[in-house]
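Have a look at this one.
Apart from one protein chain that is not included, each protein chain of the complex appears where it belongs.
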Amino acid sequence: MLNVAVVGATGYTGIELIKILLRHPEVRLSSLTAKVEETIKIQDEVPELFGRIDMTCSNLDVDEVCRTSDFVFLALPHTVSMKFAPAFLGAGKKVVDLSADYRFSRKEVYEEWYGVEHSDPTGLKAAVYGLPELFRHKIKSAELIANPGCYPTGAILGMYPALKENLVSEDQGIVDAKTGVTGAGRKASLNFLFPEVNENFMAYNLVAHKHTPEMVFILGETLGREFEIEFAPHLLPVNRGILSTIYLKVGKKVSEDKIRELYRAAYEKEPFVEISPGGSLPRLSQVTGTNYCFIGLRLNTRTGNLIVVTVIDNLVKGAAGQAVQNMNIMNGWRESEGFE
Amino acid sequence: MLNVAVVGATGYTGIELIKILLRHPEVRLSSLTAKVEETIKIQDEVPELFGRIDMTCSNLDVDEVCRTSDFVFLALPHTVSMKFAPAFLGAGKKVVDLSADYRFSRKEVYEEWYGVEHSDPTGLKAAVYGLPELFRHKIKSAELIANPGCYPTGAILGMYPALKENLVSEDQGIVDAKTGVTGAGRKASLNFLFPEVNENFMAYNLVAHKHTPEMVFILGETLGREFEIEFAPHLLPVNRGILSTIYLKVGKKVSEDKIRELYRAAYEKEPFVEISPGGSLPRLSQVTGTNYCFIGLRLNTRTGNLIVVTVIDNLVKGAAGQAVQNMNIMNGWRESEGFE
Amino acid sequence: MLNVAVVGATGYTGIELIKILLRHPEVRLSSLTAKVEETIKIQDEVPELFGRIDMTCSNLDVDEVCRTSDFVFLALPHTVSMKFAPAFLGAGKKVVDLSADYRFSRKEVYEEWYGVEHSDPTGLKAAVYGLPELFRHKIKSAELIANPGCYPTGAILGMYPALKENLVSEDQGIVDAKTGVTGAGRKASLNFLFPEVNENFMAYNLVAHKHTPEMVFILGETLGREFEIEFAPHLLPVNRGILSTIYLKVGKKVSEDKIRELYRAAYEKEPFVEISPGGSLPRLSQVTGTNYCFIGLRLNTRTGNLIVVTVIDNLVKGAAGQAVQNMNIMNGWRESEGFE
Partner (left out) sequence: MLNVAVVGATGYTGIELIKILLRHPEVRLSSLTAKVEETIKIQDEVPELFGRIDMTCSNLDVDEVCRTSDFVFLALPHTVSMKFAPAFLGAGKKVVDLSADYRFSRKEVYEEWYGVEHSDPTGLKAAVYGLPELFRHKIKSAELIANPGCYPTGAILGMYPALKENLVSEDQGIVDAKTGVTGAGRKASLNFLFPEVNENFMAYNLVAHKHTPEMVFILGETLGREFEIEFAPHLLPVNRGILSTIYLKVGKKVSEDKIRELYRAAYEKEPFVEISPGGSLPRLSQVTGTNYCFIGLRLNTRTGNLIVVTVIDNLVKGAAGQAVQNMNIMNGWRESEGFE
């Protein structure tokens, strides 16, 4: 049994990590920490965990976590993770970081978009971007995983096969994405109160969302060429899930069925990616609570657009589930271990 | 045109007051104040008001409000209203207070349940409980109105005819009430974040909710006898509305139709109370955005229970709408002025 | 591996049965039937099943089901189950019926409330009411289980300990229950369209709901005395879950803590019942997707009322989950087999 710590246990991602890890047969939850005023019982803070777990949650004490745990999930805000990751790595622990701190191997990109200096360039060099469908080989031997952002996961998986196969004739695409409210985090807030979000819908952070450079950077590194993205996020009145509608201009004569075949081939061996049959399109409910990414597509012969629709659960494949998938790969376990 | 101030303009009740007052033909909004860090435009803080109003909102300055306004709505938290009401009354302004501060003519009841000393016993004596259906006569000449709580409005209107007509054989009843989330106020909070409330439902404050003594006290004063209430509030995943299911034990031989007739007679002249026909029951959507209280009822001959179901919009008849209805009465205007 | 059939596979209960059975280690789904115009793929009808199952679903052919299956779940409408159950029993199959057809050992009660003659009095005699917490012993050797109604499950579990311990001084109680919309079934309908239910809330079937006699009958049989129930169901704008707020008049001097202890003792060995600690109250989200019933309680010393709040997932503990729990008991398996 691997002793596993969740640092940042009281956020939506931390809670989801706990739920998945509790049913993981190879793992023992050895430590929960969070920014708390005093040590609490995690099940008192999170009623959904009552009856499933009886464990305390204290403020982060790196030495204590190192003493009890061999594997560490950092579910911390951006810029906080990079303060703690080096200590865990230095103590020989493997780390999956769910913040953005280690997602850009080029320090300057991070610093430009996140507006702070990166304090751990060494870690940045060592980190592997934890999208198994593209980087499984590197993940196997990594010590530090930069777990992908929720939006980039659904967007990259939706664009990658078309770009890799050179189907796209322009050097940019559009990602119109819609997320559930847990994506905004679990913290006191006026903007995400129920009456502000319910029966409502809005676009936000157009042009400027920090997940834009992540998509662009990772695709760029992988394809060896630049591909610009118009990323437009929207806030849905649902708890969970991201649906991304992706518009790519197709240059060649190629049929919708053929494109679907290429997508299917690209993800044939993937345990968590499914292509919707025929012209059918995936919906959020198909992936809620699962680690799946479902992909549907339509080709518009009038406009020349390929429209790719992808759905994921933002807390699972978009965060905690993918983090556990990475842990499974790093430990040589079945990739679907811990998932039903 | 009456110059009207809204003190506490950025809460849900304050916003609703603004919306109603903007379409009121006899009124001019003369002042908006709220606890703000700097003077803001109200429409920047509340996107729903953009295009309907262009007005600033500053911190409360009593003198300034007295200078510009003749009528004051206090949409302040409990215990804060009683600090400011005396100054407005002293300056000759009429006041409708939407907090609980002036709802109990007996100081001790307030102090027992709200846990603070009452600082304005003079105001308390003068104040009139602003439920028009029971106290219209006193409201006409009042200087200070204690606007009823949202739950008590629906509950008292549902119980009053049965109690007045001596249909109830026991000295207590049950009010199982369900409210929309705006009832919790518009302030940064973790408990009322969308994902904490959506797809969820819960009872809260059983036995101890502060609206219990308000129902008991007002009914007691009106009936001249004690009637105890088991009040059980619940939180609904909707923005607005309160549905109260009320259980009263009926002592006499009386038919459901006869009881319905008595209810209809009791509210015959009321512009904002409607009795549902036959055995049909009202639902929230019938009153959303309106100042109505709809009442349906069923008699169970097996159990001897009269079940009364009432619905109101918690922000309208349960707060801002009733406050405006009171203003209309105090000014001798048509009671439905300002409502469609 | 037990070969299991789901008859009525395309309703919400049938779909939930499929989901649970797919992860049950002792079971093989051998047959799916439903009222369909032509044989379909179940995953085409129910997108949530795509990628998890690849199986056809045809119209019911009793012989064919008997040929392929050893255990049959009937997820059929009331009055339809009793037409088919005898054939399966006659062929030596064990049956869990999720309709109301076999819930009343006294034929007359069924006929009075359901308004039809019961066509299988033999089955009625043999059937066992499948509430494991009360009837586990009989379930073990049963051939035919009448799976409890969703409302009665939460209501009976909430009242039983107080009644068994003679805490209740009156011969009746009140159950104010609120259900998610899946309780209304998966069939074309105007009343349950999204815009009719969303941002809405209503009571329905007061005095007359068919689950009333089920609660009364089962409690009466178990306690050996009559206990009348005022049952008031309401429709919540959520997908799943039932919260029941139960009001019982307490006769003796007994503390809230003592009552909580009695409840805890009553369900001590139950794998799927939990008592909320202290005065805390359970909420729907604690049981969504699980087979648990959570119970919280408060005693009001002013009114003498014991208020019991229970929550279940109407599709799991209230239907499909309890049905599988019964199957586990009938086969001598661990009762929580198939649940996480």
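Going in written order, the chains are labelled A, B and C, and every chain counts its residues from 1.
Simple rule for what comes next: contacts are C-beta pairs under 8 Å (C-beta built on N, C-alpha and C of every residue); 3 or more make two chains touch, one makes a residue touch a chain.
Since this is a predicted model, take the numbers as computed values, not measurements.
Shown as candidates are A:A232, A:I275 or A:I295; the residue that touches the absent chain is A:A232.
Interface note for the absent chain: among A:E45, A:E143 or A:D176, the touching residue is A:D176.
Across B:S58, B:T79 or B:Q286, the residue that sits in touch with the chain not pictured is B:Q286.
For the chain missing from the display, the contacting residue among A:A9, A:L32, A:I275 or A:V309 is A:V309, taking the whole complex into account.
Among C:M82, C:L131 or C:V181, the one in contact with the hidden chain is C:V181.
What subunit B contributes to its contact with the hidden chain is residues 23, 47-48, 50-51, 198-199, 274, 276-277, 282-283, 285-286, 289, 292, 294, 340. Counting the whole complex, the residues of subunit A in touch with the unshown chain are 172, 174, 176, 178, 199-204, 206-207, 228-230, 232, 234, 236-241, 243, 245, 247, 279, 281-285, 288, 298-300, 302-303, 305, 307, 309. Residues of subunit C that touch the chain left out of the display are 12, 180-182, 186-190, 192-199, 237-240.
In this section, only the chains that are shown with their structure count from here on.
Distances from each chain's CA mean to the overall CA mean are smallest for chain C.
Subunit A and subunit B, compared by their mean Cα positions, are separated by 46 Å. Chain centres here are Cα averages; for subunit B and subunit C they lie 39 Å apart. Looking at subunit C, residues 199, 282-283, 285 sit in touch with two or more other chains.
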